[in-house]
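Got a structure for you, questions after.
Left out: one protein chain. Kept in place: all the others.
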Amino acid sequence: MTALLSIRELTKSYPGVLANDAVSFGLAPGEIHALLGENGAGKSTLVKMIYGLVRPDSGRMMLDGEAFTPANPQAARAAGVAMVFQHFSLFEAMSVAENIALGMANAPGRRDLSERIRTISTAYGLPLDPERMVGTLSVGERQRVEIVRCLLQNPRILIMDEPTSVLTPQEVEILFGTLRRLSEEGVAILYISHKLEEIRSLCSAATILRGGRVVDTCTPSQKSARELAEMMIGSALAQPPERPETTGEPMLTLTGLNMATEDHFGISLKDITLTVLAGEVIGIAGVAGNGQDELLLALSGETKSAPGQIMLGETDIGALGPNQRRNLGLLAAPEERLGHAAAPDMSLTENALLSGATRERLAWQGFIKPVTTANFARAIIARFDVRTPGPETAAKALSGGNLQKFLMGREILQRPRVLVVNQPTWGVDAHAAATIRAALVQLAADGAGVIVISQDLDELMEVSNRFAVLNMGALSDPQPVGEVSVEKIGLMMGGVHGEVADAHP
Amino acid sequence: MKTAALTQPILIVTALVTLALFALFSGLDPVLLAVSIIIAAQPLLLAALGEMVVEKSGVLNLGVEGMMIIGAICGFAAAVETGSPALGFLAGATGGAALALIFGLLTQYLLSNQVATGLALTLFGLGLAALIGQSYAGIKPPPFPKLDLPGLSDIPVIGPLFFSHDAMVYIALALVIGVWLFLGRSRPGLILRAVGENHDAAHSLGYNVILIRLAAIAFGGALAGLGGAYLSLVRVPQWNEGMTAGAGWIALAIVVFGAWRPWRVMLGAYLFGGVTILQLNLQAANLTPLWLLAFGFFLFAIWRTLTSRRPLELLGLWLATVLTAAIAAKYPISIQSQYLSMTPYLVTIIVLVVMSADRLAANLNAPASLGRVFHKTG
Partner (left out) sequence: MLILEPRATTPRWLTVLTPVMAVIATMIAGGILFAILGKNPVEAIRIIFLDPLLDPYSRTEILVKAAPLILIAIGLSLGFRAGVWNIGAEGQFILGALAGGATGLAFYPVEGIWLLPLMTVAGALGGFLWAMIPAILKIRFGANEILVSLMLVYVAILLLSALVSGPLRDPDGFNFPESRQFHNAASLPILIEGSRVHAGVLVALGAVIAAYVILQRHMLGFRIKLTGQAPRAARFAGVSQNVIIAICLGISGALAGMAGLFEASGPVGQLVPALPAGYGFTAIIVAFLGRLHPVGILLAGLVMALTYIGGETAQLMLRIPSAAISVFQGMLLFFLLAVDVLTGFRLRWVGRTSA
């Protein structure tokens, strides 16, 4: 096979980080090639260079045997390279057609474009209405917009950056169908992921990155998921902890929790009923944007609810604010680390004060106790092995994993009666993720009730005792983890998203 | 929810009808009144239209007042020195754009806070204009001719209303149409809106966010400068220190009022022009501030009747309206002119409140990246 794209010794460094170190690999026409690696392994930087968003420090790229140095994404697109971003580059307040036009070098006229969107999107099994406002689409549909935008330009190379992290299993199947068909048509696909089973079933070749270097290449179908994982992480995986039996007292009871969204494009919570027992972890799955953020806000006290809908033990806490809830023992850790759970420019000590002030009594009559506060921060750092020069370091200076350990530790060390976490290991390296999961399971074992909201099904399978799915703001009945299969979960998650959305407008 | 969409049009129409009736009863010539409203609206229209484009690109430039006054003095000085008002307008636009580019440089390349930089622009502009304008106080600028269209201009009422203005009135109208077409129909306009909506996404699609924003900022500055020049060359026409007297700030409010749509911005500018002219005429007519208060209550009551469902509040408001009107009719006490001069500023506040209260409607069109600092990483 002759390489369509070949990459030789690409190197790119950022201050303090060598993002790519002499990376080489080749991409043949029609090949689905996996770029496998952990967060921070350098996958994103690599594809950004191919897409013309980042200039390499050194190294060469060849397209069709000729030097390929895209100055910007327009140039890359003109050469036939298209990319679907992990964080979509979409404009919520604009229509599907306008979004697609923005990604094309010479977009046809309005009517013509709408027609082509309809044709192409149906042809590839990804139906789209060109006039719909993107902000009203589900995450799966948004991804379709991105893909159709690429397809309209007849790409020769399609880069997909973690495309399935936001999809239901059924939607993943549809996507794979589309990708296989493109591959048959001769389009080379560069597929970035850390989901091993997907790569095994989809990709014909894989390049494995660790710490910015190519550490291995393989044919994924000939390797087991465990072998792939060990290539990716570079060390043996820890065994998941034993799960204890749970028959505790009810700690937190949600009865018909309803909450209208404040946000234009947000999701309203519909009639959520759930009881969290002492000593158990309840896992809540669901595709992003189905009410996860709203549920966390309703529980943390950042949004208030009607009386009688949220009971902590015997206390109705629907009208209480975050600090009053903390006093009673209900703690929360939101998904977004920088900006929501932590103030990026503030030190770790100040961030410890942020949620710990009331329950840890870090202030007297409003006057901050500096020594006590610093000691609390130090305790978190020590207990959760947070790698940082010290408690005076700004939160934004920490890596994702270290900051997340600090933020989880901040809540866990306050001895919560109930802890709610959203995406506890999103964007965190494997070791930190394992530490965090173990700490959550241990917290439950010590008698607290824990709610873990996550989009990572493997994670939920590992930590939860019972399991429920959040879909369009409604929560399914929780079921013991042993009794559910991935297919069943997929259906609970709403099957193929667009269809569900159409069925219940 | 259905009435909500109609609320603002109903309010505006009621206000205009009431005011027109009042004008007739006070013996003012409605045509002359309308013509002076048009003239008073132009500086606001130009400045607000420019700022709207800037905000659509995701930048909040609070320095409109500074750019306007620089435009006023540059335009005035150039017109006096060359004897040509047209060159004056050109100079006003250039001056405004040049000042705007200082803002652009600071906010786009040096990533300074947009609010603070906008304020700095206003403070600096006011000072610099005063400095340049020292030798221009008390001079009359060369007259800017009206474009009389033979035949058409002579038609009673229609003629003076539509066919007998100076060139800038028509240019401003053309600019409104141009901006409307640009933003809604053209590809560059689409890109500009995209940059204002989500600058990170626009960047990852390969658009040059900074350059697009700089262009928008310069355009906004040029229009603010034109508005300022209109003030000193046509509306007043004279140079006074601090002559913009808050017009730039009112233009900012008009953008909010116009919900980032060109035609609504134009409507807003005419509304404010109307308020300004009317309060001047009120001082001549026998309208006491109590009548004004009653009028305010009246509009507020209509607004709440359309939006609120609390009977007690509504009853109270209508009662207040009738009572104030009754007292006003019984005691025609005249009042110091200063209180009437407050009206444009008070109306601005009221308009802001009414527009902001309907948060969903106001936010839908607001550019999502407005005022956020863009720094490309990697």
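Before moving on, here are some points about what is shown:
Per-chain numbering from 1; labels A and B assigned in written order.
We take it that a residue touches a chain if its C-beta (ideal position, glycine included) is under 8 Å from a C-beta of that chain, and two chains touch if they have at least 3 such contacts.
In this text, all values refer to a predicted model and were calculated from it rather than measured experimentally.
Remark: the omitted chain is touched by one listed residue; of B:26, B:308 or B:356 this is B:356.
Between the chain not shown and the residues A:28, A:225 or A:354, the one that touches is A:354. If you put the hidden chain back, the residue from A:154, A:323 or A:442 that touches it is A:323. Although one chain is not drawn, its touching partners on subunit A can still be listed: residues 15, 52-55, 71-72, 300-302, 321-324, 326, 332, 334, 336, 338-346, 350, 353-355, 357-358, 363, 366-368, 370, 393-394, 396-397.
Mapped onto subunit B, the interface with the missing chain covers residues 62, 102, 106, 110-113, 115-117, 119-120, 123-131, 134, 241, 245-246, 249-250, 252-253, 256, 336, 338-339, 341-342, 345-346, 348-349, 352-353, 356-357, 359, 375, 377.
Here is the rule we go by: only the chains that are shown with their structure count from here on.
Taken together, the subunit A residues at the contact with subunit B in this complex read 14, 45, 48, 52-54, 72-74, 76-77, 85, 88-94, 98, 101-103, 107, 264.
Residues of subunit B that touch subunit A in their complex: 187, 190-191, 193-194, 197-198, 200-202, 204-207, 360, 363-365, 368, 378.
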